[in-house]
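Below are the structure tokens for one structure; questions will follow.
Missing here: one protein chain of the complex. Every other protein chain is in place.
By written order: A, B and C. Residues from 1 in each chain.
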Amino acid sequence: MALQPFLALGAILFAIGAYGALTKRNLIIVLISLEMMLNAANINLVAFSHFGKTPHVAGQVFALFIIALGAAEVAVGLGILLAFFRMRNSADVKDASAMKW
Amino acid sequence: MNDALFLTVLLPALAALFVLFVPARAASAVRGVSLTAQLLALLFALAAYIGFNKGMAVFQFPFAATWLTVPNAFGTTPLVIRFAFGADGISMPLILLTGVVGLMASMRSHSIHERVKEHYFWQLLLTAGLYGVFASADLFTFFFFLEATLVTTYFLISVWGNEGRRRAATKFLIYRGLASVVLLAGFIGLAYSYAVQAQGASMQVYLGFAPNFLSLSIPQLISEAGKFQLSIAAQDALYLVFLLAVLVEEAFVPFHTWLPDAHEQADTGTNMLIGGVLMKIGLYILLRFAVELLPQGLQQFAWLTGLLGVISIIYGALVALAQKDWRRLIAFSSISHMGLVLLAIASLQAVGLQGAVFMLVSSGLLTALLFYAVGAQADRTKTFEIKNLGGLSKSLPVISGVLLVAALGSVGLPGMSGFISEFALFLGSFATFPWLAAVGTLGMILVALYLLYAMQRTTFGPQRTEYDQLADARPVEYVAMAVFVALVILIGVYPSVLGDVVHTTVQSIAGRIGG
Amino acid sequence: MTGLAWLVPVLPLAAYVLLLIGGRRLAEGAVTSIAVLAVAASFVISLAIMIQVALHGPQPAVTFPWLVLGSATISFGFEVTSLNAMMLVMVSFVSALVLLFSRGYMRGDARFARFYQYLSLFVFAMLGLVITSNLLEFYIFWELVGVCSYLLVGFWYFKPEAAAAAKKAFIVTRIGDVGLFVGMILLYLGFHTMNFDTIFYGQAVSSPYTMAHGAPALLFAAHALTGPGIHALPYGLAPAAFVTLTALLVFVGAVGKSAQFPLHVWLPDAMEGPTPVSALIHAATMVAAGVYLVARMFPLFQASPAASDVVAIVGGFTAILAALIGLTQHDIKRVIAYSTVSQLGYMMLALGVGAYVSGIFHLMTHAFFKALLFLTAGSVIHAVETQDLFEMGGLRKLMPLTNAAFLAGALALSGIPPFAGFWSKDEILSAAFSSGNYVLYAVGLIAAFCTAFYIFRVYFLTFGGEYKGDRHPHEGGLAMTIPLTALAVMATVAGFFNTPWAPWIANFLQDRGAVGYDPAVNWGLMVVSAVVGLAGIGLAYYAYGAPGRAQRMAQKSGFLYTLSFNKFYFDELYDRIVTRPIRAIAEALGFVDRWIIDGLVRLVSGGVYTGGAGLRYGNTGQIQTYGLVTLFGVAVLLIIAAGIGGVL
Partner (left out) sequence: MFFGMPLTGQTVSFFLLALLIIASGVMLMTLTKVMHMAVALAGVFLGVAGIFILLGADFVGMAQILVYAGAITILMVFALMLTQKGDDTESPEASTGRSLLTLLGVVVFTGIMLLVLRGTTWPYSQSAVDPYTQPTVVLIAQSLYHTYTIPFELLSLILTAALVGSVVIARKED
């Protein structure tokens, strides 16, 4: 096995996530897409940790950190989402545009 | 004694901090603190002025403290950011001028009744900034204090001004901020060029090359300028940068429109500080940096400098003739007078430079006095509009008399400071640019035209009935106006009191630049 | 005694300071005493100095350093030469009398002390101007004289005409002052000194070689053309051109101060001031300063024939112009004012043709009889409270002393022997004739005829006939009559100081050798000028002896009368070609400044603001749009990075 296939997979997964994050109008799906992008980054980290010039476990540690932060992010994100939904009765990204002009 | 200069800068700043802790309700305490600090600062400045060694052309009363060291900034040499002070014959009179105008502006601010504490806070900071600008012996220190004056003046105009104050303050901030940016580019270029040159690595300044040290100290730059010359190309480029900065900073035509607006909107105390001291900084920059450090650049563009000066003289005077508001008139008058200084600097003659310093001081005192007198008049008549005034000699003889003295002083009447300044600077400019100077003398006629016209409309003529019951100058006003008048006449009658301090420095500069 | 010469100007200054401090609290009498005594003391000292100079010759200048300027030190000081000794006496004498006269004239004025204060300062400035040894110092006092006249002409500031006249006087003379200022600077650049002696003779010569030294013009020319100054002459000017240029610039100053054409317009307007002020300005101080300047700088003019010619021509032209205007004016003070302009023209004419002594002599006699005429006019105005000639009349019987005094002054002015004016004016005319300037001689003669006519026109209208007003005119108090008497005596006898058979003044002024050009005695010319003067008086008697005759004469002369009555429209002309254009330019520039220059600034700031406001709408709040833009941005950056082969 080589490094490139993993990196390529990471890039593709990232692209799918980016597409979702930019086109989906449901806030939850957007959040999900963001998690996919985080996962793509994790693949890269772990792949480098394994195939790096001097393989080191630090890559895995950072992947763990990201997983933890992702979890925290989802928790807060969903909290905000629920509050937003209660306020606007909508989970549409388009409605979350108070920060304009 | 040696710390007098440093204390002069420090005192108003400390007092400003102190004022913050005085309760806002105790307005008189705030005033007391402020006045005391200004007075002490003035006394320190006076002590420095008296103790100034007139025979030496170096920076005196040196004080330096390192603020920040960036290790290994240039290879192994650190970049040292310092607060350094010192004064030579050019800056010493201006420091004293700051003291006088600062104290009088502080006295004048008795008529401020809104947000008193804040007003004095900003005023003290502005004074400290002005002291700092003239007293600094380091590029960084200079720039630091220059920016301090910018911000403080902005607040003074935008809070205590008239209806259009926001607009005028923003205009002021943008123009002078722009000038600061250009000036900063000039400073960096100057320090870099000298560092490169001192290293002898290259005759040309180019960006890719980093010298292995950088000196921001003004005395050191001056001493380096005495040892070698920058390349002509570098001098020309840097001089143009400085000239541009000064044109904006000093409100020369056509970058002048912010000054009348600022003067029209600011309160009288602030106007005194702006017109009396702040508007001298630009030409001080030219004297300090362009003349001493870029002599060949100045020589190369002397004609341009002189031409710009003459344009400002004539244009300012003519536009002043069309003004309907006393404050705008004084603003244009000040533009016109500063044009004279520019012309004098372009002459590159020792006499001209001496005249330039004289004119800076003289115009500082007279502009402040004009603003004071006009402000005192407006306190009573509630208007600055020339056409709404008239016959004030009857009800306000003292204030009108002082206004007349200030106007005649600005006209350049012998026996007052304006004349000896004009004489010296025309002596210099006639030697170098006879035709420009000849056109410049038209300004001497025009200044009489617009000031006497305004005087005639304001103080002469039949008295208006609405001004019957006005009360003349109060004791505090007497004191302030008397101090100004006394100084103006002292310099006029015995100019050596100023000339001796200026002379050696100017002479040594002229000797170095071969003028 | 000459060591005390500094006291002469300082005494009036002391009076000024004293009055400045305590004037308001003092009674009118005390104020007068202080001022008059100070100036009288100055007069006594001046007289002593003059006697000493006459006996022992001029004294060296006393100087002290004033300011180090560039590489030179400018000194201040004073000196006593025969010229300024004589001027000191004349100025202090006339001033003391005018100050005394003002006691009666200004009685009861609310700012009585202020008036004396200004007058004292005025006298100080003039005496200082006379005594100085240095051009810069001279200029300082010169300007101070101008300011004092501004203050005094505008003394009744609540009268709009007075305020306007004061402003006009200051600004018109200011134009001349700038010329002098530039001339002074050029002289300094050429000779690196401000001292008169050093400028003229190349070195600070001491007593035997002051102004009155033999052939100074030659000395000066030698110095200017070949001396050390030649290397220093600025702008590579040829020495002759340089001398002419500076002489003309100096003369511009004199033109302004002495109200010569074309800057003569301020002097008649300055009549709005109190009459004693007019007397002082016209006789001893302000306008005399211009003539004195030319006399003081005489070597400079001698070295430049071209400049001298200009002086003579301007003087001659002014003499006839002002005399013609004086023929038709209605205001008693204006007539006398134009007569001053005209007489100053004579003096300039004299100095221009090189008749140094004649010019100064006429300056002296003129000071006496012109002060006299003004003070009598003041006395008349004080009595009848009007200045219009056609509302007076018949005062001969009501005010006999004033009548006699005025008559003496008028005869002196007309140049009737043996009154003072005859001797000095005749000398000028014969100098013009014998120097070959026949045109100027003819002009001077016509002007003399007009002079005699207009002053006797005033005399007949004021003192002849019957009184037309409804007041009860009477003589003023002692304070007014004493000066009148003293001046009347002087106007009568002053001419004998310098008669052809006893040229005391000429000898005094030239005690060390001839200066300029001294005409030989020409009895024929003397007779001619006396006859011309008498003819003028005769015509005046013919015209105003019978009612209505003058009007017919005026109608016959048609538009010439209108021209003269309207002062040849100089005020209107200047208004059209100078005042209004400047004001129009100023207004236009003010407009340009406000709407075009500041408008551009506002346009730029407005553009930035609008641009910012427009771009704001790109900020939609749609986070996905931002993301999309970012995505494309990253893509573009990546393409670029790939294209240039990496960014590191």
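Here is the rule we go by: a contact is a pair of C-beta atoms (placed from the backbone, for glycine too) under 8 Å apart; a residue touches a chain by one contact, two chains touch by 3 or more.
Remember, it's a predicted structure, so these values are computed and weren't measured experimentally.
Engineer: Which shown chains does the chain we cannot see touch?
Structural biologist: A, C
Engineer: Contacts of chain C with the missing chain: which residues?
Structural biologist: 624, 628, 631-632, 634-635, 638-639, 642
Engineer: Across the whole complex, list the residues on chain A that are touched by the chain not included here.
Structural biologist: For chain A, the residues touching the absent chain are 1-9, 11-20, 22-26, 28-29, 31-32, 35-36, 39, 42-43, 46-47, 49-55, 57-58, 60-61, 63-65, 67-76, 78-83, 85-86, 89-92.
One rule holds in what follows: only the chains that are shown with their structure count from here on.
Engineer: Pick the pair with more C-beta contacts: B-C or A-C?
Structural biologist: B-C
Engineer: So what's the Cα centroid distance for chain A and chain B, whole Å?
Structural biologist: 59
Engineer: Just how far, in Å, is the C-alpha centre of chain C from the one of chain B?
Structural biologist: Their C-alpha centroids are separated by 37 Å.
Engineer: For chain A and chain C, what's the span in angstrom between their mean Cα positions?
Structural biologist: 94
Engineer: Can you tell me which positions in chain A touch chain C when the two form their complex?
Structural biologist: For chain A paired with chain C, touching residues are 18, 21-23, 30, 93-94, 96-101.
Engineer: Could you pull out which chain B residues touch chain C in their complex?
Structural biologist: Touching chain C from chain B are residues 171, 174, 253-254, 256-257, 315, 318-319, 321-323, 349-351, 354, 391, 393-394, 408, 411, 413-415, 419-420, 423-424, 426-428, 430-431, 434, 438, 441-442, 444-445, 448-449, 452-453, 455-456, 459-463, 494-496, 499-500, 503, 507, 510.
Engineer: In their shared complex, at which residues does chain C touch chain A?
Structural biologist: Touching chain A from chain C are residues 616-617, 619-624, 627-628, 631.
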